[in-house]
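One structure is given below, represented as structure tokens, and several questions about it will come after.
Note that one protein chain of the assembly has been removed; the remaining protein chains are unaltered in position.
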Amino acid sequence: MNDYLPVLFMALFGVLFATAALGVSALLGQRGRQNRVKNTPYECGMPIESHAHARFSVKFYIVAMLFILFDVEVVFMYPWAVSFGNSDFARDAFPGTGLLLAEAAAFVVVLFLGWVYVVKKGVLEWHQEA
Amino acid sequence: MEGLGIQLAFYSFAAVTIGSALLATMAKKIVNSAFALMATFFGVAGIYGVLGSDFMAVTQIVVYVGGILILLCFGMLLTDRVPDEFRVRSPRRYVGASIAATLTFVGLAWAISGTAWARLPHITDGSAEALPTTALIGNALLTDYLLPFEFASIVLLVVLVGAARVARGGTR
Partner (left out) sequence: MNPLLAQLTAAETDGWWAGFQAFFVAPENAWAVSLLLVLIVGKTIPGMVSLLVWVERRGAALLQDRLGPNRVGPFGILQSIADLVKFIFKEDVLPGHVNKPIFLLAPALAVIPPLVVLSFIPWGANVAIADVDTGILACFAFSSLHVYSVSLGGWASNSKYPLLGGVRAAAQMISYEIALGLSALSVFVIAGTLRLHDVVMFQTDGLTIAGTTYDALWARILDWNLFKQPLGAIIFLIAGFAETNRHPFDMPEAESELAAGYHTEFSSMKFALFFLGEYAAMIVMSSLFIVMYLGGWTFFGVENLLTDWVAEYGAANPGWINWPLIVEAHLHVGIFLGKLAFLLWFFIWVRWSLPRFRYDQLMSIGWKRLLPASLLWFALTAVGVALVR
């Protein structure tokens, strides 16, 4: 796993860099006055109306769910692509190129049907009033 | 050096995983819980990495940190006002959760004890150098484990349809 050790170095570097940057500005930054108005959320100078956490459309949540599903699909397809693109495996292994293609096609078509259903259901319509 | 380094890495990742998992369940604020969970997922990914399965490690990050946990964050972002503290009040929930956790533990223990671990060549012939696992996993998925592979797409389809139905129910 020595291949991944430098990635850890880089992550550590990132953490140190961010900490140093935030620390420097916290230490050297000018001390300003505090008052009530300065401590209110920025709304372009208008008086604050209600609190920030309003309810959002459920569509955002649906988008996140759809994302996970397609994300898993894409992750499944990557090892397939490697096996399929490797001509030695495709030639010598038991399935053969055609069958390999059919296996992926079955996988992708099933999910594509799901996509068609989602679009037909109008889940991804954003312009109409929800 | 190799052996000691691996041991050290394994135990530190295991400590991160278990510690942050405990934090995730104990934390009073849901945000802290979410962040602890992120550490747990990274810890598990690290363990996969130590065990020589880099593809699993990366997939763990893609799917859990880059997917499942984002869904949780969306829940936080979109709800009216996240209660700062949440607490399970009814004891029935505790009983249900305990039963589910015990069953999961027993199932996992059964699966772990029944697995022939030394299947990959780099474990059987004792060379510590890990093989590139992506191609191995691809080949295995397309030959010996084709049925689970195709079944995964069916499961995803069912969830997709379910999500779409729930969404329309919510907006209509």
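General remarks:
We call the chains A and B, going by the order they appear; numbering starts again at 1 in every chain.
In this text, a contact is a pair of C-beta atoms (placed from the backbone, for glycine too) under 8 Å apart; a residue touches a chain by one contact, two chains touch by 3 or more.
What you see is a predicted model; the values in this text were computed from it and never measured.
Here one chain is not drawn; of B:S20, B:T40, B:T133 or B:S153, the residue touching it is B:T133. In the full complex, chain A makes contact with the omitted chain through residues 2-7, 9-11, 13-15, 17-19, 21-22, 24-26, 28-32, 38-44, 51-54, 56, 60, 63-64, 66-67, 70-71, 74-75, 77-78, 81-82, 84-87, 90-91, 97-98, 100-101, 104-105, 108, 112, 115, 119, 124, 126-127.
The chain not displayed touches chain B at residues 1, 31, 35, 38, 54-55, 57-59, 61-62, 65-67, 70, 73-74, 76-78, 132-135.
The rule is simple: only the chains that are shown with their structure count from here on.
We define each chain's centre as the mean of its Cα atoms; on that basis chain A and chain B are separated by 17 Å. Within the complex, the chain A residues that touch chain B are 1, 3-4, 51, 53-62, 64-69, 71-73, 75-76, 78-84, 86, 89, 93-95, 100, 103, 106-108, 110-111, 113-115, 117-118, 121-123, 130.
On the chain B side of its complex with chain A, the touching residues are 6, 9, 49-50, 52, 54-55, 57, 59, 62-63, 66-68, 70-71, 74-75, 77-82, 130, 134-135, 137-139, 141-143, 146, 149-150, 152-154, 156-157, 159-161, 163-168, 170-171.
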